[in-house]
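A protein chain is absent from this complex, but the other protein chains hold their places.
== subunit A ==
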Amino acid sequence: MSESLYVQLLYLACGALLLTAVLVLWLRELVVIIRMFALQGAALAALVGVLAAHENSGELWAVAVGVLVLRAGVLPYLLRRTLAGAGEARRETSPLVNVASSLLAAAALTLLAYAVSQPLVALAPSAATQAIPVGVTVVLIGFFVLVTRRRALSQLVGFLLMDNGITAVGFLTTIGVGLVVELGVSLDVLLAVLVLQILTTRMRETFGDTDLDELRELRD
């Protein structure tokens, strides 16, 4: 693969990553939000695929397939299954921050991410590390979704966005953390989502709904 094609494909994948994150912020229908999340998983897998082709590494290709299966397949499937039991509660009714302000916040978070990531880019300037701020932006947007959304499922998506962003940063630094750590991290994330899925079901059993405004039993 020629250098310019590599750079273009890499930035295309990063652009898709960022766009899907912003769309999650913009959309209200939970079904569509889950679809966006699956698309982001695919974009992340594409990113790893581009890196694999560039470095001609069979191991990275295998990781790309793993990312595709987990983040565009298994996790969205789990989210859809959680939603299927939800009945009425299919829309993010009233987030704490309205959509227009959320998008403005996303712009501010992007600027913040670029400002904060400067030392990371400066340490080893390359096409891949130039894109690290995109990964950091996705982390910040995920955190924003987590704190401003009320539906349990939206919060779950926020957590997973953070995780996608962190994974993207991990690959863009182009330095592996070792097989044991990588497998352990993936397993932990999968288990955390499973636990949260079971808890959403239990919340529905005890509260009848999963609007987190109902979580008012515990306060000082």
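Please note the rule applied: a residue touches a chain if its C-beta (ideal position, glycine included) is under 8 Å from a C-beta of that chain, and two chains touch if they have at least 3 such contacts; residues count from 1.
Heads up, the rule we're going with is that contacts and distances are computed from a predicted model.
Protein name for the hidden chain, per its UniProt entry and selected from "Hydrogenase", "FeS cluster assembly protein SufB", "Carbohydrate ABC transporter permease" or "Molybdopterin-dependent oxidoreductase": "Hydrogenase". Residue A:V116 is the one among A:M1, A:V31 or A:V116 that touches the chain not shown.
Contacts to the hidden chain, counted on subunit A, fall at residues 116-120, 122-124, 139, 143, 146, 152, 155-156, 158-159, 162-163, 166, 169-170, 173, 175, 177-178, 180-181, 184-185, 187-188, 191-192, 195-196, 198-200, 202-203, 206-207, 215, 217-218, 220.
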